[in-house]
Each structure stands twice: as C-alpha cells, then as structure tokens.
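Have a look at the structure that comes next, please.
A single protein chain has been omitted; all remaining protein chains appear in their positions.
By written order: A and B. Residues from 1 in each chain.
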Amino acid sequence: MNKSLAVAAVALATVAFAGAAQARDQIRIVGSSTVYPFTTAVAEQFGKAGKFKTPVVESTGTGGGFKLFCAGVGPDHPDLTNASRAIKKSEFETCAKNGVADVVEMKVGYDGIVLAASKKAKHMDITRQQMFLALAKDVPQGGKLVPNPYTMWNQIDPKLPAAKIEVLGPPPTSGTRDAFVELVMEAAAETFPELKELKKSDEKAFKKAYSSVREDGGYVEAGENDNLIVQKLDANPNAFGIFGYSFLDQNSDKLQGSMVDGVAPTFDNIAASKYPVSRPLFVYAKKAHVGQIPGIKEYLAEYTSEKAWGKTGYLADKGLIPMPDSERKEWAAKINGLEALKM
Amino acid sequence: MQLLILMVVLLALTTFGFRLGRGRAIAASGNNPRLLHSLPRYHGYYVALWSGLPALFLIAAWLMLEPSLLHSAVMSALPADLQGLSEERLALVYNEVRNVARYGHVPSTDAVGQAAAGYIGVRDTVFLSVAALALALAVAGLAFARKRIEVELRARNRVESVVKVFLVLASLAAIFTTIGIVLSLLFESLRFFQAVSIFEFLFGTQWSPQMAIRSDQVGSSGAFGAIPLFTGTLLISGIAMLVAVPLGLLSAIYMSEYAAPKFRSVVKPLLEILAGIPTVVYGFFAALTVAPFFREIGASMGLSVASESALAAGMVMGIMIIPFVSSLSDDVITAVPNSLREGSYGLGATKSETIKQVVLPAALPGIVGGVLLAVSRAIGETMIVVMAAGLAANLTANPLEAVTTVTTQIVTLLVGDQEFDSPKTLAAFALGLVLFTVTLALNVVALSIVNKYREKYD
Partner (left out) sequence: MAENSSLVRSTPAAMAARLKRRYAAETRFRLAGITAIALALGFLATLIFTIFSNGLTAFVQTSVKVEVAFDPEVLGIGNDRSPDALAGANYGQVIKESLYKQFPTVEGRSERRELVGLVSSGADITLRKMLAANPALIGTTQSVWLIAGDDIDMAMKGHISRTPGADGNRLTDRQLGWIGDLERQGAIRKGFNTTLFTTGDSREPELAGLWGAVVGSFFSLSITLIVCFPLGVATAVYLEEFAPKNKWTDIIEVNINNLAAVPSVVFGLLGLAIFLNFFGMPRSAPLVGGLVLALISLPTIIIAGRAALKAVPPSIREAALGLGASKQQMVTDHVLPLAMPGILTGTILGMAHALGETAPLLMIGMVAFIVDIPASPMDPAAVLPVQVYLWADSPERAFVERTSAAIMVLLFFLGMMNLAAILLRKKFERRW
C-alpha cells in the first residue's frame, strides 16, 4: 500500500500545481536600465506600503521596452515601460496599431550621460568632437570619410591620455545609446565641414555617418546592464564607460566622470543645464491597464509624490535630477489625471 | 484547497478499496489465502487501482480543460458592450475578473464584479460536479472490482501490467527530453539560418550581434561570425585543461598508488568538494579575487593583463575540473590489473618506473576518455565565464587578453530579452546547437574509448 500512497501523493501534488494557470495581479515593468534604479526604488516603497504586490521590474533597454510595451494590451504584456528618451513617432504608431491607444507619459526628471572611467585613471577633459573621432565608424579626414584610424586617445589630441581607445557602452536597444548618438555624435558631426556638406546633399548618408559606431573593438557593446559596466571599469583603468549620471553618482568612490566641453558632470551642472549631454527620463503607462491590473494608478501616485521625485525625495538620493517645482506640479497633475499622450 | 480535499477523500477511498479488496479476497478463499491465485494484497491493489485511476484521469482531464471552459463561460456571460472589445482587451478584462474572483480585489466596474461572481459560480458548480463524478467513478470502480474478486482472479498479473506500463512510460521521459532539446534547438536555429547563412555563422570572423530595432535607427552591422567565440571557448578550455589534467592526474596517481588508505579516505572527499561547489561561486571567486590578482602580478611584471583575462577564467575553471579528471583517472588506474604491476616489480622497476612505463600506458585510453569528458565539461561551463570572461569577441590566442565564449554569448543574448523574432535572440539557439553537437560528439567518443578500455581488462 505504501507505494500506491506515494504514487497518489505525487499525483496529488503535481495536479495541484499544474492547475494554476495564473492570473496576473502585480504590475510588470520593462525598459531602460537608466531609469531602472528609480523605478525599482519606487517599486520597493510601493510594495512595502503593503496594499499591493511589489511590481516586477526587468531591465530590457528603452527600445526593447517599447517593443514589449507596444506589442499589445492584455495581461501578457507589460503595464509600464521605462525610457531614457521620449517615445518615437514610429514606436507610438506601433503601439496604436497593436491596440495600445492611450499611453500616459510621465517625465521623471533629468539625467546626464557621462563618459566615466576608474578613479585610478588620469582625469580626462574631452570635447564632443573628440568623442566623435574616437567612436565613429568612419571619420572625416582630408575631405572624405575614411574608416576610423584612431586606436589611441592621444592620436586624436596629444593632450588626451596615451591609452588605447576602449569604451564600454550601450547597444542600440538602449535609450542611452539613442540619446548619446543624438547629443554627442550628431551634434559633433555638424561641426565637421565634410559632414555638413553631406547633410545638405544626402540626409540619410549623414545620419548613417553619425550614428554608426565603430565595431573594431574600440567600442564594446556591454549589454543592458550598467552595473556590469561599472564593475568592468573598476577592474580596467584604461577603459571608459558611457552611462547615466546616476550610476556615476552611486559609484563616486570608484569612478570619475570626464569633463565634456569643459564642464564636469555634477548634480548642479546637470540641473542647471550647463552640462551638454543631458536628457529627460520617462516612464510610460498603458491607460487600458489602469484599474484592471491592480495598483497602477497608486504606483504612479507614489512616483509623482514629493517624497519620491521631490527635491529632497528618495529618488534624488539615488542620483535623479529633479525637475523644477512648477514643472513637477504640472506633470503630476497630468499623470494623476491619466491624460493620454497625443502625437 | 478544495482540490486538496477532493484528493484526500479520493486517497481515503482507494485506501478503503485496498482493505476491502484484501478482506474480500481472504473471505472468498474461506479464510485460506493459499487457495487464491494471487496474494490478498494484490486483490487489494487491484480494487484500489480500479477506484483510484479512473477518477484521477477524470480530474487530470478537468484540470486541463478548466481554464478554457471557465473562459468561455465567463466571456459568453459578459454584457454586450464588453463583448465587442478586441480580443486583447477582453483578455485584460478576463484577467481582472480572475483577480477579483481569486484574490478578492475590488472590481473596477459592476460588469467585472458580476462576471467575477459568475466565474466563481461556474467554477464551483463545475468543480462540484467533477468532484461528484470523480467520487462516483471511484465508488463504481471500487464496486466493480470488488465484485470481480474471486479465488481464480489473476489480480497480481493485472496489477503488474499496470505497473509495467508506468515503468515503460517513465523510461521514455529521457528520450522525450532529448527529442525536446534537439527539436527546440533545430527549430529556432533553422529560423536563424534563414536570416544569416550557416556558412557565415560557422566561418565568419566578426561577431557583433546587435541590430537596429527600429527602421529609423542605425545599429551595428549585425555580424554573426562565430569563429571568435569558438576560439575564445577553446582558449579558456585549453587553459582549464592545462591546470586540471596535470594536477588531476598526478593526484589520482598518488592516491591510487602511494597513499595510505587513511590519507585517501580523508583527501578524496576533500577533493570532491571542489566538484560540489556551485559554479556561480567559482565565478564570483574568479571575478573578485583571481582576476585582480593576475592583473596585479601582470602589472608588477610590466605586462598588461586584461581584467577579464582568459587566464583567470580558465584557471578557475581548471580548478573546478580537477576532481573530475582525478576521479575518472583514479577509476581507470585502479582497474589496471595488479599482475602487470607485479610483473614490473619482479623485473626490478621502482614504483614510479612501474607507473610511468607500465600502469600509465595501460591506462592511457581510459585517461584520454576521461580527459575528453572533462573537455566537454569545460566547453559547456557557463557561470564562470559569464562572470569572469569578457563580452568583446576578440580573435586572439593571447591568454592575457579578454575573450568571450559560446556560453557567455548565449546568456548575454537571452537575458532580459523576451522576443523571438530577431536573429539576435535566435543566434543563441544556433550557438546552443553547436554546443550541444560538440559536447555530444566528445561524449560519444569518450564513452566508447572508456568502454573499450574496460572490456580489455574485465
């Protein structure tokens, strides 16, 4: 009898587990790794208040996040997505096409993109133009575009360190990459006469020229894990990393940010928009899910409360640069009223 | 919970059936069980199986059908304005209905509240009827089986044939696993090879798998040449073998030929601990301690050692594999017949001469087989390289530089990514297919060598 008892117990247990095709009763968030630390901090606070389950946050990159977010409405699709840039028109249209009609946009605050290195390395003062020369796939030389010949920083400018160019940065799924391309590469490209010519004659080729990043080892795509980049920089003093200011802020004992166009990446410089490479951060919510997945409205309310995103809120402690008071108030009203984005 | 109660009741019924069957059989034999064809307990099993199995099948079928049944019941009862929603919106509504019904969330609209009430109603009614039916089946089976009990009933044969069916089915599980692996790898890889030619994948020397994800974006070229990954894997596994083979083999020789039994009984389990430590721990150790250590040594000697050098990852992997090599070679060395050793001693050879010139040559095929198994292990090892090896696909043979491996790339490509329509994610499956094929081939060769060797001395 022992055996049949055991068999029955096993069957009982398997059957009891197999039957539970789960209903989803917690918020799912995907998207940018730059916004990830802020969203998780809010998620933890939200979960600890005890009324709702803690949202599950996965870091998939801004682009990857939009792709998942816009794939459709329903429990299989995420409710919110983090973005380190505003939604693109093409993405908004994909959303609409898949029935994700009403999207609530939430501007979270500002963040700078920094070029950082280990503290063990020499401090670097670099211009955007020099960054372009170090990272672009093809650079203008003698009136035409040639494959990037630079392998050492001091080949670009003798004042830069005599080290191999090795920059760890985000892949194309990342919003940081998009913002970096826009704020550094595009801006720098326009300062080269050759590329300026190109812009006039062939907009598309120009775009290709400034957004193609070298693939010969000078730029290493390090995935969607900014923490990983921090670790690798700490281990390798010759490498530089590209990521959000908040990661620099959290790791100020290990890393230093390079000055860009003569401005150091500090909280105050970014807040005062002196630092040239800064951008706003966003979270997008699906209006259709509000009320049907429990807690979305409350989560947004927690996010937009003064204790979270305010000047002395816990997000500022994490390195987020808050919006000015009036802007915060304006956005909070919009978000809590669930005003849908129009494009 | 209700299900649990039902199962417990069912269990009680089958237990009762067992006792009933056994008692009935003894009674039928006139309290002389020796007259029965089968032992009384087999009659008991017979009745228990008849009462338990059909009911279990019914419950299993219900569990499989329940979700879709409930879904259609709730959906058809929804008010017309909700019915008109798109399928995805309906799924959302249904999700909320279930949340309300299961966890008592507050419904956002009355319609949802009603639907939830309906959901609970349908669920409970269906459950009750299934429970009633299952119990009826159990009782009917019990009665039926009980009736058939007689002195001549071949209860044992029947019970045994049921058990046999279970055994055969169980032994197929392993086959299904293999089929599952092969199918899933092949299927996704084929999709990948529709986008990237197999030739480019196997022989290309540039690996840069990121692709643009929007039409208005320029990504990298999306090169899928896996040669740098293969060389990186070989480099790291090679270093691992350079550490593991000498250390493993020498410790095996010492332990099987020299060590006193007491020493052996202490040291062998200690060495095996190395194999029992989870690989994620080795990865942490490699990244936190070994890699910086090598970098500093390199710096003091004026060498530039990458922080994710193949050397660090390979060495830690080698440490992990030591017990693997040593226990396999230990087996092989002990299997060499003593007559060979004694013959050698008789000719005046010292112990080490005997080992080097007689035992090792005799054991060589087995050792080679063991080393091949260890190589296949090293190639497939994931966590150490994920944590301690690099991400950049460098085509280099310099152990001081960072290389990446097949397994690292599989993990990097898939973690955090949830879509399966881009070559980037599918590439992971193609890499998996290569990994599977190579380790399988190594394993088949190694096992056949070892088996042949065993036959030689058995």
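Note that in this section contacts are C-beta pairs under 8 Å (C-beta built on N, C-alpha and C of every residue); 3 or more make two chains touch, one makes a residue touch a chain.
This structure is a prediction, so every number in the text was calculated from the model and none was measured.
A.B. asks: Which of B:281, B:299 or B:364 sits in contact with the chain that's absent?
C.D. replies: B:281
A.B. asks: Kindly state which of the options A:53, A:208, A:274 or A:334 is in contact with the chain not pictured.
C.D. replies: A:53
A.B. asks: Touching the left-out chain: which of A:37, A:112, A:218 or A:294?
C.D. replies: With A:37, A:112, A:218 or A:294 as choices, the missing chain is touched by A:37.
A.B. asks: In the full complex, which bits of subunit B touch the chain not displayed? Write them out.
C.D. replies: On the subunit B side, contact with the omitted chain comes from 156, 160, 163-164, 166-168, 170-175, 177-178, 180-181, 184-185, 187-188, 246-251, 253-255, 258, 267, 270-271, 273-274, 276-285, 287-289, 319, 322-323, 326, 350-353, 355-356, 373, 376-377, 379-383, 386-387, 407, 410-411, 414-416, 418, 420, 428-429, 432, 435-436, 439-440, 442-444, 447.
A.B. asks: Can you list, in ascending order, the subunit A residues touching the missing chain?
C.D. replies: 3, 6-7, 10, 13-14, 17, 20, 22, 26, 37, 40-41, 43-44, 47-51, 53-54, 56-59, 119, 225, 227-228, 230-231, 234, 247, 250-254, 267, 305-307, 312-314, 316-317
Throughout what follows, only the chains that are shown with their structure count from here on.
A.B. asks: Per the centroid of Cα atoms for each chain, what is the distance between subunit A and subunit B, given in Å?
C.D. replies: So the centre of subunit A lies 35 Å away from the centre of subunit B.
A.B. asks: How about subunit A: which of its residues touch subunit B in the complex?
C.D. replies: 1, 4-5, 8-9, 11-12, 15-16, 18-19, 21, 23-25, 30, 58-61, 63-64, 67-68, 72-77, 88, 90-91, 99, 171-173, 178, 207-208, 211-213, 215, 217, 220-225, 231-232, 235-236, 288-289, 291-294
A.B. asks: Within the complex, which stretch of subunit B touches subunit A?
C.D. replies: Those in contact with subunit A are residues 3-4, 7-8, 10-11, 14-15, 18, 41, 44-45, 48-49, 52, 56, 59-60, 63, 66-67, 86, 88-89, 91-96, 98-99, 102-103, 105, 108, 206, 208, 210-221, 223, 287, 291-292, 295, 306-308, 391-392, 394, 412, 416-419.
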